[in-house]
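Before I ask anything, here is the structure I am working with.
Certain chains of the assembly are absent from this excerpt, and the rest are unmoved.
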């Protein structure tokens, strides 16, 4: 099962580690600002830290779905590179948001652009696979012949 | 890795796109009702929109897990069809909830029924695979002989 997915799995592990790290930082912020569970509001810095992590949590399954679909059906190397960029821009997003509400904006739009790129790769790969599997047409070969 | 999963991947991409769309609608509702991050409460319509999206986020990894297990171990076509129905009922749920609290109920129960169907398919497929792999018994063939 593992052949041809090493890079995708490596990026997935990296992003999972990042999620654990963000949860850890929320815990630190709880102690720093004395916001005891189950409360999720308190000092403004804690509120921003908590929302930053929640936003990362919300997008995480979407990211994984797009990463693996793009990687399996289109190109593993390109998808993994976009995945590493996503992890990096999520890092910028989180720390930017902790600093100030406006500090999250640029990184958030970069995140969205990366997700749209992964979605596009995934759709392109799926259309090709679909034509190949159900209509026996290979776009890859046709493009190759043209060039 | 991609053979025999084209439909499952297509449904996954569709549902990931839907999640991005819901997040986008929450952003629109933030601007409409002037609820600035990191706040997550404000006008009643915004509160409903936000909770609708949060509920979709909560169930999304569960949906993906059940979709792929049912598709890989039981039947890709049936699982994908149920997946498309899930995306449709999530659409009804979200927009129903934005309208009114009671507007979410019917679609929510339909969502649950679809998840239970996927779970049942997944369990059936796994029991068959388990018997086949560990006990060398094939229920599929036995059923085929009986008919």
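Per-chain residue numbering starts at 1, and chain names A and B are given in the order in which the chains are listed.
By our rule, a residue touches a chain if its C-beta (ideal position, glycine included) is under 8 Å from a C-beta of that chain, and two chains touch if they have at least 3 such contacts.
Bear in mind the structure is a predicted one, so any value in this text is a computation, not a measurement.
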Given 2 placed chains, full-complex copy number: 3
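Methods note: only the chains that are shown with their structure count from here on.
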Euclidean distance of C-alpha centroids - chain A vs chain B, Å: 19
Contacting residues of chain B [partner chain A, same complex]: 1-3, 5-6, 9-10, 12-13, 15-17, 19-20, 23, 36-38, 40, 57, 60-61, 64
Contact set on chain A toward chain B in their complex: 1, 3-5, 44, 47-48, 50-51, 57-59, 61-62, 65-66, 69, 72-73, 97, 101, 104, 112, 115, 119, 122-123, 125-126, 129-130, 133-134
